[in-house]
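For this view, one protein chain was removed and the others were kept in their places.
So that you can tell them apart, the chains are marked A and B in the order they are listed, and the count of residues begins at 1 in each.
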Amino acid sequence: MTVPLDGNAIAGDLFAAFGREMTAVVGRCRSCGVTCAVAELCVYARAPGAVARCSSCNAVVMVLVTIAGECHAHLPALELEALS
Amino acid sequence: MARAALPGRLSWQLGRVLDTIDETQRARSLVLELPNWPGHRAGQHVDIRLTADDGYQAQRGYSIASAPEDNEVILTIERLENGEVSPYLTDVLEPGDELELRGPIGGYFVWDASLSGPLLLISGGSGIVPLRAMLRHWVAARLPVEVRVIHSARSLDEVIYRDELMRLAAYEEVDVRIALTRAWPERWRGHRGRVDRDFLKDAAWPPQDQPRIYVCGPTAFVEAVAAALVDNGQPPDTIKTERFGPTGG
Partner (left out) sequence: MSPISRAFLGRRRRAGGDPSRVPPGQYVTDDFPVLSAGPTPRTPLGEWSFTIDGAAHESVSWRWEDFLALPAELITVDIHCVTKWSKLDTSWRGVSIDTLLETVQTDAAYLTAWCDGGYTTNLALADVVDGNAWVAYEYEGGPVHPEHGGPARLLVPHLYFWKSAKWIRGLTLTATDEPGFWETYGYHNHGDPWLEQRYQGD
């Protein structure tokens, strides 16, 4: 069964990609407008990368891929609030 | 406990297993010595990385079971059937062994005693681990925040930290309720069956008390409990969730 986890599950890789703690950061889904903490995104981590989807509309909002030991974050549909 | 400034880098470090504690048949705690530990907040976790002699690596996250005030860092691992990493941590690792990890990690699913209460902690299975860190922190902080703990397990034998929960229940400010879903003693007076809406109506703080809520456990459990709380009138933004599950690819 493919059961998703949440942003907490990829917190370490998120830190590696952004250089700071990210799970408490609030983001807005560009597909449906719903906002939530990164920790609350629906995450599929058993893949060639980690795919974070909006918990409301299931759109792919963030993708993390680790290449040569470096974690890269892509934000196809996530608007992060201003990072303090 | 002073909180170290975020360095912008989460580095892998090497710790050593000082001791192991058998919590239940499937769960074991690891007491670690970590020379470069900056301190942590209750609810945070670490990532553990194992390396086989052919270079193959496996990495998993585990919640910290100890309070920031505790002298050692403790992790509690539950052995997953067909797991790749957990059986190694519960069955093979011994005091004296090294363990590579990075942490502490997390800033959302955390509780500090400085945050106002009352506190509602709801867990299923190994979801109790980060909540135990919060409870130990509560004890150390000695603030008059009231706490309700609701824990769900398949049977009494599978309740991790069972004795400690009983001792915590002795505090006037702490209420502990256990739900057993598959098997219970004949005269069991706790909840029988899943944590559902009706049980929560009885056991949880009413919404007007404005509790701060943490829910942790398997995805299905967390989603069902969060939905039930919201159905009972709890504003969603008062509920913090952490889903546990297999992450091996």
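The rule is short, and it goes like this: a residue touches a chain if its C-beta (ideal position, glycine included) is under 8 Å from a C-beta of that chain, and two chains touch if they have at least 3 such contacts.
All figures in this text were calculated on a predicted structure; none of them were measured in a lab.
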Legend entry - Per the touch definition above, residue among B:49, B:162 or B:194 touching the missing chain: B:49
Inset, instruction - Have a look at B:80, B:99, B:222 or B:239 and name the one touching the chain we're not showing. - result: B:99
Inset, instruction - Pick out the residues on chain B that sit against the missing chain. - result: 12, 14, 49-54, 56-58, 84, 88, 92, 97-100, 248-249
Legend entry - Hidden partner interface residues of chain A, rising order: 1-2, 4, 44, 46-49, 51, 53, 58, 60, 63, 65, 67-68, 72, 74
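By definition in this document, only the chains that are shown with their structure count from here on.
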Inset, instruction - Report, in whole Å, the distance between the mean C-alpha point of chain A and the mean C-alpha point of chain B. - result: 22
Inset, instruction - Quick one: which bits of chain B touch chain A in the complex? Just the residue numbers, please. - result: 6, 8-10, 45, 47, 61, 102-103, 105-109, 218-220, 240-249
Legend entry - chain B-facing residues of chain A, complex: 3-9, 11-12, 15-16, 19-24, 37-40, 45-47
